[in-house]
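Removed from the display is one protein chain of the complex; every other protein chain stays in position.
Chain naming follows the written order as A and B, and within any one chain the residues start at number 1.
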Amino acid sequence: MDAFEAIKATFFQECDELLADLESKLMLLEQGQTDLETINAVFRAVHSVKGGAGAFGLEALVRFAHVFETLMDELRGGRKPCDTVTIKTLLRASDVLADHIQAAQGLAPPVDEERSAGLVHELELLTHGGEAPPVVEEDEDDFGFTPMAFDAALDEPLADLGGSGEIEVAASEAQTGWRVLFKPHSRMYGSANEAGLLLRELGRVGPTTVSVDAENLPTLDILVAEEGYLTWTIDLTAEVDEKVVREVFDFVEADCDLTVSPLGGAPALEFEEEPPAVLPASDDLDVAALLAKAAGAAPPEAPAPAPAPVAAAPEPAPAPAPAPVPPPVAAAPAPTTAPVPPAQVAAPVAPAPVTIRVDLDRVDRLINVVGELVIQQAMLSQRVLESGLARSSGIALGLEDLELLTREIQDSVMAIRAQPVKSVFQRMPRLVREVADMVSKQVRLVTAGEDTEVDKTVVERLAEPITHMLRNAIDHGLETPEDRVAAGKPAEGTVRLAALHRSGRIVIEISDDGRGINRERVKKIAIDKGLIAPEAALTDEQIDNLIFLPGFSTAAVVSDISGRGVGMDVVKRSIQALGGRISISSVPGKGSTFTLSLPLTLAVLDGMVVSAADQILIAPLPAIVESLTPQESDLHYVGGVDPVIRFRERFLPLIDVAMTMGFRDTPVVPNEGVAVVVETEGGQQAALLFDAIQGQRQVVIKSLETNYQQVEGVAAATILGDGRVALILDVDVLVTDMRRKSGRPDFKLAS
Amino acid sequence: MKKTVLTVDDSRTMRDMLLMALEDAGYHVIQAVDGIDGLETLAANGADVVITDINMPRMDGFGFIEGMRADPNHRTTPCLVLTTESDAEKKARARAAGATGWIVKPFDPAKLVDAVRRVAA
């Protein structure tokens, strides 16, 4: 069933949101914000998971959620304290709940039985306050797949409603069926139940004969319009269980007098213990009238004497603890005099923002088309310019407006894809807990800037590098509690994860208050591994950044956490793949800060338009440090072959892009071209030699991989205003890999 | 004329399920995400039958029903409460607030539709 599957998909999507919400609310609890609203929010999240899981028959999930929810219910009822021990357990329970959800989705193997059962036990201990939990839990579980309490027999022939009054069935005949006496109270009408509808429903069970007794009805002047005076006698001729008959009145049982007795049996026809002998055996109406009289005289609260094997007594038995139940409204909700203010309207709440859900494909299509629009607009502008129209002409002015508008459309469309990084940040507390447990360190995670928005694709791809860096910070950055105390720091280390916008990019900072980078050791390892020359004189910053080199691992003991072979170089590469850069700063004894900087979107790029041979290329602006015209005096040739250029008292390799890319075979004379100093994500600098710089512009990125194939040294392509295709350079590959391939000796830092 | 059912539930999953079941049964469905939204939607659109969840942010199901019953236009509109709890206390509270009946979750579509039919005039 497609629709069903679709809803199931929605459910799991919603579970993700609920889990995120759960996590953040639990964090608040952990921070001491144990107010009722927060506890309630946790309850609701678990409750919703359970509700949905029940609908899809995800039993393991339902069971776990139920135990979780039961404890939350105790907490919100104030029956159990929301103390540190409890909160820690809740946090771990939320992790197991998440695992159950994963398993239910088929994304993970079933949750380890022992682990789940262990937490269930812990939750139950907390719920039942140290005593052994009652063993009987199972059968009266309210989460069970209990069918609804009513089951109108749809298979039964439906009585003709209109004519039901006319169906003549001699009640005296020993026919199988039931005689129902029914007297609605005012409260029944007050809850929008209607006597007529109940009669109609009874008519669906089988043929009925209905009579009404109006004996108790006062004259109009003293009649209370919303009081119940009438009593109905309904003879139902249908071979059904008494249960089926009672189920029709399931909703109103507490708000009416009701007896159900077998038809044709002993005339046990009373609401109350009225001696049957009093009843004259005359026609139904008179009997009913007498009965009604008796009923009227009886105390209104008197329960129906008939055995009620169905639903439990509606009056709650002495509740375990008086829950905050509003006192039942007076029996007769008199015609409302003044509108009662809704009781539970929370203090001023901001209206929920109106949202719609849109398929991502549609958004991407829109973004694509807008990209084309930007290109078309640029082409049009260029044509107009070339045609020699005066700048002040109406057309040129109109085009300028169009350009502004186009840019605005583009920004707005990009904003549709923008999402807060919250979704990624919220996954981290759990990770931190697990890693901290594994390495036996005490860690507090502080997050900031969760609402910072960035393109959806970027958000999704942030999770992995952040995960890795957090692990790294806990595993390598923080000291053991003992070491920390010895160093005069609190035993609990702090890891901070923050996001912010800075000059058109998103910056993610991961900092710890640990030991900082041991530069001596880092340098030694780098030398030992042949990553740098032993005599290299490096600045502190350069040493710190050595950890990003491939094959570098600082941990003397490679732990399970950071994993063997997955070093910071992998992180760096995945960040670079997003057009980002990563850097580190560290203060010995005080801690380290990793800073990631990423473009807000992967769809547009600010670039410098340059030419090399006959090609137009785009150099990503963020990688560019400076551009200069090479002077003869600044040029040197290493070994007489490889050109280097002096830049700020250092020599940088000078890369002839046209040659490297294979656009031509002879090198350009350096001082006839333009050198653009670029910096790779790893901090390496080099100068790229082009023929000329044509300008700077924002370009729409078109993937080469989807349209053609990956080309080394080329990150993507774009279409220029004049319709020409321009390649966007992959500066990092150009500076590091391609140079290496061309057989030149590896570039050593600060050579 | 199609009857209109207003569903009030903070869970998208549950709203979708209700929508599917009720539309299949020929009802017109309008939705709200919590009690406050529910009262506003009801005031703006009216409904022949209302189905509401109990546990919701901002305003829960009890508050919603009380608010609804305080409005002369909707004091006679049938309102079914969705609840996973089949315990008497919840039902009694819902009834005290003015609920017409209840639907125990998880429900199957036939039972849901049956419950709606039972209370719909």
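Keep in mind that, in the parts below, a contact is a pair of C-beta atoms (placed from the backbone, for glycine too) under 8 Å apart; a residue touches a chain by one contact, two chains touch by 3 or more.
Operating definition for what follows: contacts and distances are computed from a predicted model.
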item: Chain excluded from display, named as in UniProt, from "Acyl-CoA synthetase (AMP-forming)/AMP-acid ligase II", "Carbohydrate ABC transporter permease", "Chemotaxis protein CheX" or "ATP-binding protein"; value: "Chemotaxis protein CheX"
item: Selected residue (touches chain absent from view) among A:A108, A:A214, A:L360 or A:A415; value: A:A214
item: Given A:E194, A:E509 or A:D634, the one touching the chain that is not displayed; value: A:E194
item: Where the missing chain touches subunit A, by residue; value: 161-166, 184, 189-190, 192, 194-196, 199-200, 203, 209-212, 214, 217-221, 223, 225-226, 228-230, 232-234, 335
item: Residue ranges of subunit B at the interface with the undisplayed chain; value: 72, 75-76, 121
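The criterion applied here is as follows: only the chains that are shown with their structure count from here on.
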item: Averaged-CA centre spacing for the pair subunit B and subunit A, given as whole angstrom; value: 26
item: Interfacial residue positions of subunit B with respect to subunit A in the complex; value: 10-14, 16-17, 20, 33-37, 39, 55-60, 62-64, 66-67, 69-72, 75-79, 84-89, 91-93, 95-108, 110-111, 114-115, 118-121
item: Footprint of subunit B on subunit A - complex, ascending; value: 3-4, 6-7, 10-11, 13-14, 40-41, 43-44, 47-48, 50-52, 54-55, 57, 142-143, 145-152, 154, 190-194, 197, 201, 250-251, 254-255, 312-317, 319, 323, 325-326, 328-329, 333, 336, 339-346, 349, 352
